[in-house]
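Every protein chain of the complex appears in place save one, which is left out.
Letters A and B name the chains as they come in the text, with residue numbers starting at 1 for each one.
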Amino acid sequence: MNNFKSNTAKRKRNESIFRIICKALTWTSLVILVVLLYHVAEQGFHRLSPDFLTNFPSRFPEKAGIKSALWGSIWLISLVFLISVPIGAASAIYLEEYKSKGMLARVVEVNITNLAGVPSIVYGILGLTIFVRFFGLDRSLIAGAFTMSLLILPVIIIASREALRAVPQSIRHGAYALGATQWQTIYHHLLPAALPGILTGVILAMSRAIGETAPLIMIGALTYVAFVPESIMDPFATLPIQIFNWASRPQAAFEEVAAAGIIVLLVVLLTMNLAAVVIRNYAQRKYRW
Amino acid sequence: MVINDPILSIWNLNIRYGETLAVKNNSFEIEKNQVTAIIGPSGCGKSTLLRTLNRMNDFIDSFNTDGIIKFDGDDIYAADADPVEIRRRIGMVFQKPNPFPKSIYKNITWGPQINGYQGDLDKLVEESLKGAALWDEVKDRLNESALSLSGGQQQRLCIARCIAMRPEVILMDEPASALDPKSSARVEELIAKLRQDYTIVIVTHNMQQAARVSDNTLFLYEGELIEYGPTKTLFTKPEKKQTEDYITGRFG
Partner (left out) sequence: MILALSAYISIFTTLTIIAVLGKESYIFFQQVSIWEFLFGTHWEPLLEPKSFGVLPLLAGTLLIVVGSGLIAIPTGLMTAVYLSEYASERTRSIIKPIMEVLAGIPTVVYGYFALTFITPMIRLILPDTQIFNALSASIVVGIMILPMVASLCDDAIRSVPISLRQGGYALGATPFEVTKNVTVPAAFSGIIASFVLAVSRAFGETMAVTLAAGATPNLTLNPLESIQTMTAYIVQVSLGDTPAGGIEYQTIFAVGALLFVVTLGMNVAANWIMNRYREVYE
């Protein structure tokens, strides 16, 4: 016992220092978030008004509005939803239930994981070349929708696979033991049970899509659009692109307009994420494995 | 062991997981409308054997089998045999109750519906629940979620769901082992009642349960069929020493 030199005091001191540093750094995130939100609100809140929502962008900051961008975003996200969700869900079902073993399945899985990490601007380059130029869709909503769908497809597939995996095997076996085919089991039991998880993943993917700017700039979404799109072949602008446009301008007044635009965007995102939380809670109540 | 009216006949059955031989060269027949228990220590292959009878082992990759299993005269592993069809006629109740996260009503009607049932669903639900001794407890809440039932009730629901398909054989894989003694007793009463209409094969590691509930007992040890006979005889005057040792608790 006497061979141990007592260094408790020093160790205790190191411990306290470490703990304090960790704690401080952790709560820094909260501080950052608060500062960011406060700054945006302070800059932009007073610019919010019904006019802001119904005006088109203008050279004059006082008259600038977000109508075209808001509608552009709504159009875009609806199209992206219609394209990516069926494909994403179908892919996940196929990969998880039909072809979950073997070399090819592993290749696809690795492939999807890698695609999830590709920078969004590369998807923009892809969209530009394939959809705008090769398919001749020009700088239209549908080209943007296809591009964004490709971008978020890996996210949806990964989330959907997780949701399907979370359904216990006992449910599958119970269905098979009653003489069900694979498709009947999937359609009647697995999909309904996995649906909340899939939806949560979809909403999170949509949140990402709404906030993306770079790919859309690449395919030519305009930064000055004074009309609401009327068909999927129309050119368009989106909330983030409009914000980018305003934020790039040197005039201080546009800084405030940009902040107002950000508030609108954040509100939209908040709504979507709240929906995701509600769905998640509903699922946890209904599917208590 | 003399079987007068075999509904399932098994010849030289070997079951492998990959290279491991789990069931070794079993041959036996199952008597119709009787309860046959399969007993043996843990890991001796009972569940594997049971799951092979309704082709539930198909879902395990490394699983393969040779030998013949005939159900009502037809080889269930023949190239043109339809596992879906087989599972309609041979039902299964699992160790852990696995009701679907749907209403009690839907749990029972789903199986018949996907198999094209044309009759009165309400009547089917009532009959099945009565057959599983669950009707009185749930008749007023058929639309509630099956997950709101207790463990014992869920298991009886699974039995009701199984008999709603009007199978010919019911395979039970340790159906009472996850239940408390009271629920367990109720399931045993149920089995006694069900054998009038169905052939039952039950795997259990609870010897006393096997003795209480079954007409015939099959003793499996390390994948080998050691002894097969009428329950009364096997438990009072077993032919093989190994059987006697197991029953008297010298190993387990």
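Just so we're on the same page, a residue touches a chain if its C-beta (ideal position, glycine included) is under 8 Å from a C-beta of that chain, and two chains touch if they have at least 3 such contacts.
In this text the structure is predicted, and so the values were computed from the model without any measurement.
K.L.:
Among the chains included here, which ones are touched by the excluded chain in the whole complex?
P.N.:
So, spelled out: the chain left out of view touches A.
K.L.:
Among A:57, A:154, A:179 or A:201, single out the residue that touches the unshown chain.
P.N.:
A:154
K.L.:
For the chain left off this view, which of A:48, A:108, A:232 or A:275 is in contact with it?
P.N.:
Per the contact definition at the top, the residue touching the missing chain is A:108.
K.L.:
So which of A:70, A:126 or A:198 would be touching the chain we can't see?
P.N.:
Hidden-chain contact among the options goes to A:126.
K.L.:
In the full complex, which of A:143, A:237, A:262 or A:283 touches the chain missing from this view?
P.N.:
A:262
K.L.:
What residue numbers in subunit A mark contact with the hidden partner chain?
P.N.:
Interface residues of subunit A facing the absent chain: 11-12, 14-15, 18-19, 21-23, 25-30, 32-33, 35-36, 39-40, 43, 86-88, 90-91, 93-95, 98-99, 107-108, 110-115, 117-122, 124-126, 128-130, 133, 150, 153-154, 157, 204, 207-208, 210-214, 217-218, 220, 223, 240, 243-244, 247-248, 255, 258-259, 262, 265-266, 269, 273.
Simple rule for what comes next: only the chains that are shown with their structure count from here on.
K.L.:
Rounded to a whole Å, what is the gap between the Cα centroids of subunit A and subunit B?
P.N.:
Comparing mean C-alpha positions, subunit B is 48 Å from subunit A.
K.L.:
Show me the residue ranges of subunit B that touch subunit A in the complex, using the header's touch definition.
P.N.:
It is residues 54, 56, 59, 61, 84-89, 91-92, 94, 96, 98-101, 110-111, 114-115, 145, 147, 158, 161-162, 165 of subunit B that touch subunit A.
K.L.:
Mind listing the subunit A positions that touch subunit B in their complex?
P.N.:
Contact set of subunit A toward subunit B: 101, 168, 170-171, 173-181, 184, 188-189, 192-193, 286-288.
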